[in-house]
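For reference, the structure I am asking about is given below.
All protein chains of the complex are present and in place, except for one that has been dropped.
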Amino acid sequence: MKKIYFREEYCMACRLCEIACLVAHSKSKKIIKAYKEEFPNLTPRLVIEQNGPLSFAIQCRHCEDAPCIAACVTGAMHRDRKTNAVSHNAEKCVGCWMCIMSCPFGVILRDIKEKKVATKCDLCSDEKILACVNACPNEALICAESIKNKDKKKE
Amino acid sequence: MKTLTFPDFVINRDNEKCIQCEVCVRQCAFDAHTLDKETNKVETDIKKCVGCLRCATMCPTGALCVSEYSQKIRKNCNWNEKQLKELYKQAETGGVLLTGMGTDKDYKIIWDHILLDAAQVTNPSIDPLREPMELRTYLGSKPSKIDFRFDISDLKLKNLQKGILKTKLPPQLKIETPILFSAMSYGAISLNVCRALAQAAEECGIYYNTGEGGLHKDLYKYSKNTIVQVASGRFGVNPDYFEAAAAVEIKIGQGAKPGIGGHLPGEKVTEEISQTRMIPSGTDALSPAPHHDIYSIEDLSQLIYSLKEATEYKKPISVKVAAVHNIAAIASGIVRAGADIVAIDGIRGGTGAAPTRIRDNVGIPIELAIASVDSRLREEGIRNRASIIAAGGFRNSGDVVKAITLGADAVYIGTAALVAMGCHLCQKCYTGKCNWGIATQDPYLVKRLNPDIAARRLINLIKAWSHEIKEIMGGMGINAIESLRGNRLRLRGFDLHDNELKILDIKPAGESL
Partner (left out) sequence: MGCSIAGIIDESGKRFSGEEIIRSIKKMFLRANGLGGGFAGYGIYPENKDDFCFHVIYNSEKVKEDTENFLRHDFNILKSEPIPTRSIEEIINRPLLWRYFLKVKQEVRKRFYEMTEEDIVMRSVMKINDASAGAFIISSGKNMGIFKGVGYASDIGRFFRLEEYSGYCWIAHDRFPTNTPGWWGGAHPFGLLNFSLVHNGEISSYGINKRYLEEFGYKLTLRTDSEAILYLFDLLLRKHNLPINIVHKILCPPLWSEIEKMTQKEQDLYRTLRIVYSNALINGPSAIIVSDGKIMFGFSDRIKLRPLVAARKGTKFYLASEECAIQEVCSISSGIHFPKAGEPAIGYLNNK
């Protein structure tokens, strides 16, 4: 499956990916409206890690052997049969946050507005373009089947 | 001391649009945008703005607008704002004014007063999309004639194979389009920019020039497309450096600062740069104004031949000089001293750092330099002995075509290449805080330039210009660039003085053949 990969050597921590993610998952999908009216009830579904000049944006890796799916008590966290992505069904979620505890990357977050439901990257399920990849001005985020050999170690 | 200077720019923040996302704060290395932690509001200090437009470009809502500072001093044609600001600055610092990039003074750009010809009726124009159109150029010294041995009695000479070609060509640089990337040193620009230039040169079948900062180990793989420079500081010069090059260029001078050396401050000499330049890290990298082993032309000749010996006569040796008043005679001397290529950099040439007064006042325009050098070399019958590369402010393919038609073999582009990669000509290269990740070694800023993207943009630029050159040539009814080179009858001067026309050796517009 296609995944989102990051290349930290080109990430400049501008956080445009974060903004784009947030807007893509807002109700209006309009940046100014989302920020002025829906905020702070919005959470980006990716995390930007930063330490000095080193930075990168990370979101759900859609692990093959996903600990969050194993940890989920209600089956809300599941593997999508069609896309093979790790998916989250908000209807079934009871907000026990075991997924958050088990995620080795720390990319499952609490949803601020409901306080209960965990939220994570859904590969922009209802959109064709991945908002964060599209927003990155430096191609530090790319969407690919697999990353080129030279960048393999950064997977 | 209270500063009397006033800002260059105004940053207008549209609060209706600003979402307080802090992208501008994170993007400005000059701290023009900051976050007030107490109020959690983004603030702007226009005094710090250099006008690079990074914030406005990156702002996701288009809330920022940078414009010229509009509070006007009393209008005065002699003592304008620029003069006043510079005076205040010098009164406050006591220093030489520094700047970056090529001069911004409004000198007449002669390119804009030269018009190209096209074929009509008697001579069909050629459609480059349907017919072959050749831009390939060879740079290097050429013999004035070839020696071809053949049997005189075999007049029909049906088979050319029977003849023997005795002439051995001196080393040549093959370029697929007559454009090369100017010398820009690792140190002045970041390694990522060097990578992008090298990648693009390889893809386009042209050359990039290392500048005087040595060649980073990562770039050795692009050696087929590399011209290395030997400048007065001799940074990074070693046998591998020559081995890894397609040609060697001796840098005597630079259009932006003729007669001036270079100074890379110690804080920019990172570990990597220290290794590449072969100097201790953290020390200033000083290029003396002259080469201290070249005090005259015969010394230059010695260096040229030393380099030829060192490269076993397999690589062309270029000599780069700034276009100064006596350029024709200097170029002639350089050719006679044994150079295979003469690179001439005009007054509008760029730089990473130069004293403002030098940049804005020393040298002559490249247009006149090309014309006078080409004419002089032809008068002396030595034009074949060296190729001419013109440099210094080539803005578009039209300028390139005109330069070649005046007599240059190829052009170097520096500023245009930087702009293609993102440069917005804020002229603050010398601060090392380039927000576009170009003229900087700051690890936060360097990563802003992804070499893959930059290379793609450069390749697009070279391709676009090459297409345009072909289009123009087709219109002139010319299908090989050698028929354009030096073909000054296809140029006309418009709104030029008689003296300029005389030096350019072109006719005024309206005058027929």
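As written, the chain order gives the labels A and B, with residue 1 at the start of each chain.
By definition in this document, a contact is a pair of C-beta atoms (placed from the backbone, for glycine too) under 8 Å apart; a residue touches a chain by one contact, two chains touch by 3 or more.
In this text the structure is predicted, and so the values were computed from the model without any measurement.
Enquirer: In the intact complex, which of the depicted chains does the undisplayed chain touch?
Expert: Taking every chain of the complex into account, the missing one touches B.
Enquirer: Sort through B:Leu4, B:Ala91, B:Leu129 or B:Leu169 and give me the one touching the missing partner chain.
Expert: The missing chain is touched by B:Leu169.
Enquirer: For the chain left out of this view, which of B:His263, B:Arg336 or B:Arg488 touches it?
Expert: B:Arg488
Enquirer: On chain B, where is the contact patch with the chain that was removed from view?
Expert: Residues in contact with the chain left out: 119, 121-124, 126, 131-132, 134, 136, 138, 142-146, 148, 150, 155-157, 160-161, 163, 165, 167, 169, 172, 378, 381, 383-384, 476-480, 482-490, 512-513.
FYI, only the chains that are shown with their structure count from here on.
Enquirer: So, what's the distance in Å between the C-alpha centres of chain B and chain A?
Expert: 44
Enquirer: Given the complex with chain B, which residues does chain A contribute to the contact?
Expert: Within the complex, chain A contacts chain B at residues 9-16, 19-20, 31-32, 35-36, 52-53, 135, 137-140.
Enquirer: In their shared complex, at which residues does chain B touch chain A?
Expert: 16-17, 19-23, 26-27, 58, 60-61, 437, 443-445, 447-450, 452-453
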